[in-house]
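With one protein chain removed, the remaining protein chains of the complex are shown where they sit.
Letters A and B mark the chains as written, and numbering starts fresh at 1 in each.
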Amino acid sequence: MSSRRKNRRRLSSITLSVLGVLAIAAFLFPIIWMAITSLQSPEQFRSGGFVFVPTMQNYITVLSRTDFPRYYANSIIIALSVVSVGLLLGTPAAYALGRLRFRGREDLAFWILSTRFGPPLMALIPFFLLFRTLGMIDTLPAVIVVHIASFLPFVVWMLRGFFEEIPKEIEEAAMVDGCSRMMAFRKVILALVAPGVSATAILTFIFSWNEFLLALVLTGSQAKTAPVSVYSYMGQAIGGINWGPLTATGVLVSVPVMIFALLAQQNMVRGLTSGAVKG
Amino acid sequence: MREQRTAYLLLAPTICVLAALLLYPFFYNVYLSVMNYTVGRESSFIGIDNYIEVFLDPTFQNALIVTFLFAAVALSVETLLGLLLAILFNRESKLSRAALMLLLLPLVMTPVVSAATWKILYDPVFGFFNSVLRQLSLGTIDFLGNPVLALPSLVLIDVWQWTPFMTLVIVAGLKALPKSPMESASVDGASNAQTLAFVTLPMLRPYIFVGIVFRLIEVIRVFDIIVATTDGGPGIATQTLNFYAFIMGFRYFHVSYSATLAVLLMLVTLVIAQFAFKMATRASRYE
Partner (left out) sequence: MSEEPKKVDRRKFIYAGLGAVAVAAVGAAAYYGTRPPELVTTQTVAQTVTQVQTVTSMALPTSTAVQSVANYPFSDLLARAKEASIDWTQSKGENITMACLDWAGIEDIRVQAAVFTQITGISVLLDRLPEEELRAKLQLDITSGAGVFDCYWLDPMTIATYAKIKGLEPLQQYIDDPKLTDKGWFQYEDLFGPARGMGVNPGDKVLYAIPFSAEPCILTYRNDLVQQYNVKVPDTTDDLVEAAKALHHPDKGYAGILLRGQRGNGQNMWVWPGFLNAFGGRIFDEKWKPVFNGPEGKAALDLYVNLDTNYGPEGIVNWGAAESQLATNEGKVAMNFDFYGRGLFADDPTLGGNPEVKGKWSFAVPPMGPVKRADNFYAWMYAMSSASKHKKATWLWLQWASSREVGLNFQYQYGYGCPRNWIFQNADFKKKWASPQFNNFIDVYTETANKYSNPEFRPRIPEYPEVGDAISIEIQNAIAKTKDTQKALDDAARAVTEIMSKAGYY
C-alpha cells in the first residue's frame, strides 16, 4: 500500500472515530444533563447552570420527604411479578412454537403476536370498569394483570427465536444417549436457552418498568408506579416545577433499567434481533 | 400426533390468559363503537354512524396527517441514522463495542422521563438549548410553541430514543451476514462505498425491514411524549390519533367515539403488519 493511501486510511479512520465520539456524546447528552441537574441546588440552577458543585439535596428531598420510595417499590414488585408469570406461561408456549411441529403453528404464532396490535387505549376502559367491579382499582395485582396481557406475546415471541436456534441434532443426540424428552429438555435445551431466557426476563422487566399509560389510569396514590410519579411532579400547579427533585426522580427511575441493559446487552440484542428476524 | 397434543398442552395456559385478557376488551370496544355512549347521556345503537362521523371529522383528518407525518419522518431519520451509525460502529474495536453499549441507554430510558427532560431542555426561558443560543447571540427559539417547529421537535425526541434500536438491529444483521460476497466484491475492484451500496445493503434488507415494522407499529401509537410536552398543541399541531382518542374518551367522556378511533387504529396496525409480514417472507426467500 502506498504511503499516501496509508495516510488517507489513517485520516479517514480518525475522522470516523471523531464522528463516533460526537455521535455518542449527542445521544448521551440529555441523560448527562439530567444527572447534572439533579445534583444541583436551586441556586446553582438559577445562575444558568454553568456553576457546578454537586449536592445530594434533591435526592434527600425525594427519598425522605415524598412518597417516591413507595412508588419505586410498587414498580419493582409489579415488574418482578410480570417477569415471573410471563416466563412461567411463556416458556412452554415458546418451546411448543419453536420446536414442535403441529398444524396451525404459524397461524397461532401470528395470532399471539397480533394481540400487540390493539392500542393500549382499547383495553383501558374495559379493564377499568372490570377492576372497579372487582374492587381492584389502585391495587398492584390490577397493574400486574394488565402488564402480563401486554407483554406475554413479546415473551413468547422472543423466546421462540431462541428455542428455534437450537439445532434439532442436539436434542436427538441426547435422546439417543438414553434421555427421555423431558430430560433432554432439562439438561440440554434449558441450559442452551438460559441466556435467552435471562435476556427476555430483563427486557420484560424494562418494558413493565417503563409502562406509563395503563399505570396512569389504573392507579392512585397506593399502587402508583415510578414513571407515573415523575409525571405528577411535572404538573404541579401550585408549587411550580421543582427541577431539582424532578430530575432526581428521573435519574432514580432510569438507573435500574440502564444497569440491567448494560449487564445483559449482548444477549438482549441477540434476542431482540434474532427473534425478530427469524420470524 | 403426540407432538400435536403436547404442543397444545404447553400452549394452553398462554392462550387462555391472552384470550381472556384481550378478547374481552376488544369485543367491548367494538360494541362501544356502534353505540353513541357519552358518559352522562342516554345511549343507543347507531350502527356505523360513528365511523362515518370519524371520517368526516376534520380534527380526525388532522390527527391522521400529524400521525402520518410523525411516523414517516421519525422512521426515515431513524433508519438512515441507524444505518450510518451501524456502519460506523460495526468494527472490532473497543471503542465500537463501548459505543454500542452506551447506545442502549437512551433506548431503555423511561419515555416519560425523557419527555420531561427534553421539555426542560427545549424551554425558551429556562432551557439549556436556548441559553446556549442566547450566549451565541442567536436569539431564542420556542421549539415547542412554534406551530411549525413543534412536531419536528417531538420527532427529534423519538429519534433520539429509538435510533439506537435501528442501529442495533442493523449491526446484528451486519454481523450475521456472510463475509464472502463483500470480499469477492472488493477483490473485483469495488470501493468501500460501492460494496456497501450494491452488496451489503441489499442483503441487509430483511433486517432493516423488520426494524422498520417493529418501530412502525409502536410509533403510530405515540402518546407519552405528547402528553408530557405539548399536550397536543400549539393548537392541534401535535395532536396524533392516539392522543385524540385519549382526550375524546377521558377528557370529554365521548367513550364511543374514542372506542371507534381505537378500533380504527388497531385496523391500521393490522394492515401494516400483514403487509410487512408478506414483504418479509418474500424478502427472506431471496436468501
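As a convention for this text, contacts are C-beta pairs under 8 Å (C-beta built on N, C-alpha and C of every residue); 3 or more make two chains touch, one makes a residue touch a chain.
These numbers were taken from a predicted model, which means no experiment stands behind them.
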{"item": "Touch criterion as defined above, residue of B:G47, B:P202 or B:G235 at the omitted chain", "value": "B:G235"}
{"item": "Interface with the undisplayed chain - residues on chain B", "value": "39-41, 123-126, 130, 140, 142, 144-147, 230-237, 247, 250-254"}
{"item": "Missing-partner contacts on chain A, residue numbers", "value": "42, 46, 65, 67, 69-70, 72-74, 76-77, 80, 128-129, 132, 137-138, 140, 195, 198, 216-217, 220-222, 228, 231-242, 260, 263-264"}
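Everything below uses one rule, namely that only the chains that are shown with their structure count from here on.
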{"item": "Centre-of-Cα separation between chain B and chain A, whole angstrom", "value": "16"}
{"item": "Contact footprint of chain A on chain B as seen in their complex", "value": "3-4, 6-8, 10-11, 13-15, 17-18, 21-22, 24-26, 28-29, 32, 85, 88-89, 95-96, 99-114, 116-121, 126, 128, 131, 160, 163-164, 168-169, 171-173, 176, 206-207, 210-211, 214, 217, 221, 223-224, 228, 242, 245-246, 249-250, 255, 258-259, 262-263, 265-266, 269-270, 273, 277, 280"}
{"item": "Chain A residues within the chain B interface of the complex", "value": "16-17, 19-21, 23-24, 27-28, 30-31, 33-34, 37, 48-49, 89-90, 92-93, 95-97, 100-103, 105, 108, 110, 112-127, 130, 145-146, 148-149, 152-153, 156, 206, 209-210, 212-213, 217, 226-228, 230-231, 234, 243, 246-247, 250, 253-254, 257-258, 260-262, 265, 268-270, 272-274, 276-277, 279"}
